[in-house]
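The structure that follows is given in the form of structure tokens.
Removed from the display is one protein chain of the complex; every other protein chain stays in position.
We call the chains A and B, going by the order they appear; numbering starts again at 1 in every chain.
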Amino acid sequence: MSTEIFGFDGVNVWVDGLVRVLLIVGFMTVVVMGLIYGERKILARFQQRLGPTRTGPVGLLQSVADALKLVGKEDLRPRNADAWTFELAPYLVFVPVFLGFVIVPFVLDWQVRILELGLLYFVAVTGINIVGWIMAGWGSDNRYAMIGGMRAAAQGISYELPLVLSLLAVAMVVEVPSDSATGESLRGSLNLNEIIAAQAEIPNLVWQPLVLIVFFIAALAELNRTPFDIPVGESEVVGGPFVEYSGIRWSMFFLAEYAALLIMSLIFAAVFLGGWAWPAGLFQDDPWPRWAQALLVTGKAGLFIFMVFWVRASVPRLRIDQLMSFTWKILLPLMFAQVLINGLVLVYDWPEIVLTVTGLVGVLVLVMAVDRAVRHPRPRPAPATQLEGEAAS
Amino acid sequence: MSTDDNAAGTAEEAQVEVVDTFDDTIWDTVNRTLRAVDVRPERSALDLIIHIPHADIIRGLRMLKQDADLQFNYLRCLTAVDNESEGIDVVYQLYSVPKNINLTVKTTLPNENKVIETATTVWKAANWLERETAEMFGVSFSGHPDPRPLLMPEDIDMSDTYPLLKSHPFAEIDVLQGEILGHDRDAEGEG
Partner (left out) sequence: MVVDTSATEFETQDLLLNVGPQHPSTHGVFRMVLEIDGELVKDLVPYIGYLHRGAEKLCENNDFRQGIGYMDRTEYLAAHNAELSYVMAVEALAEIEVPERAQWIRMILCELNRISSHFMFLGAFGVDVGVFGTPFIYGWRERERIIDLFEEISGDRMMFAYFRAGGLAWEVPLNFPERVREVLESARQGVKDFDGLLTQNEIFIARTKNVGVITADDAIEMGMSGPTIRASGVPLDLRKTEPYLQYDQISFETITADGGDVFDRYLVRLQEISQSIDLIEQCLERLEDGPIMPEKMPRMLRLPEGEVYIRTEAPRGEYGIYMVSKGGNKPHRLKVRSACLSNLQALKQMCVGQYVADAIIVLGSIDIVLSEVDR
């Protein structure tokens, strides 16, 4: 088997794969450093500070300095820690995130592999890292880490559902370029390239406002970012599963966290904002050079990343029970409803404006439900001591 | 410097002067409430002080709390004063939220038997204050629900050390200061 890379034909598939993966890993590391720097600068601006200024021009080398420091630190393992789980956990968090990059479309025809079931692959692969979190929490032999790990598991699994449903909702109704043989327009695709191509005219942002918001919320939770940073909450569980990690292992978690942020932002840009395609069908016939496409994707992904930082600088953390009720009682029913409506649109061939309208209604319902939950809270659940009585009887 | 010169002066005039009239205070009401108890009034710079014998202290405090005209439902402060040879005073600072009045209640414990009934049955606020007083002065509050030390270290046996008693030496710091000052003075002299 052979393939084509950078204009070279007949390259062995394995060599090709290796080159691409190495490229991605190198690229990722640099970008993640940039992201960390960017986050610190942006957060600093939100907080009326300057952020890093001393290392290099305007602090540009801060991330490099941090990385060097982390690599140079001693890699400690607590004596009571479960050696294998403790040592392996960072890989189980780190590797799935990088595997996810296989399908990410950076620019037109520039990705590791174009997979027909791209979105499914993405969802499946990135879900694995929850195992790594639990392993880190369990293996550290630290109660904070264990609580953090358990919280991460609960949260990760719960928010996987709205995330998957939101991607499903989009994938269902996406319009695939029509088959030339039959002339019929087809619908539904999990291939990211096709999803982007379908947004050449109007991005999914317009058709699926509710889905977009739910995806953003679920992504925040999947990334363990504020307001869903419950597993790592500094003021509660002091870093959660990472509390015992140091040096390079800790930096692997850190790298994975930001890599996940990047991949999520790229998926967001591809699924909802149309990736490298210009809006309103501009330059559709004459694709721009790749650097311009890259700029566009960076801008779209940057929007997501900026929103994440913005949220981080301004909202408090939820509590674990609120987090769970929010996803199971509000997000999930809404997403089921949306998927159902999308299915109806698909089956009965209703005009697409129905999607926008129902989506906007859904957003309204979401806001009202949150408002109601906040302003008129239910009485608190009874303390767990009553459960013991039930078990005894 | 030592505290000896002050202590000598106070021992002579230990008898507290009792002011004759308490018309401007709540003494009448307090006296009426506590008629079953042997009470002696005194003046502080701000509030009325009453002395209650330590055997009756909790009974008296409860009466003060429950009386409709006084309602001392708020315990401001609870502490002790070491009067050396004359025993230890346990002092309660009371306040009545509904009536906005203050009262100081004092009781004297003999040095040989520093046991008093706990006030936690009257105000929950007394809990930690009593724990502190107990470890600092060696007063034992009988019936206290949680008689662990509060501020003192748990892992060192401090059962014979009562830091706020006058007999407890302050010497370490005194000596240390003296040494350092002396050293400095010598250094200056030589320099």
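Definition applied: a contact is a pair of C-beta atoms (placed from the backbone, for glycine too) under 8 Å apart; a residue touches a chain by one contact, two chains touch by 3 or more.
Computed from a predicted structure; not experimentally measured.
The chain omitted from view is touched by exactly one of A:V19, A:L43 or A:V354, namely A:L43. Where subunit A meets the missing chain, the touching residues are 43, 46-49, 143-144, 147, 226-227, 229-230, 233-236, 238, 312-322, 370-371, 373-375, 377, 380, 383-385, 391. Within subunit B, the residues in touch with the undisplayed chain are 3, 5-7, 9-10, 13, 16, 44-47, 49, 73-77, 79, 81-82, 91, 93, 97, 100, 102, 104, 123-125, 127-129, 149-154, 163-164, 168, 170, 173-174.
One rule holds in what follows: only the chains that are shown with their structure count from here on.
Here the spacing of subunit A and subunit B, counted between their Cα centres, is 62 Å.
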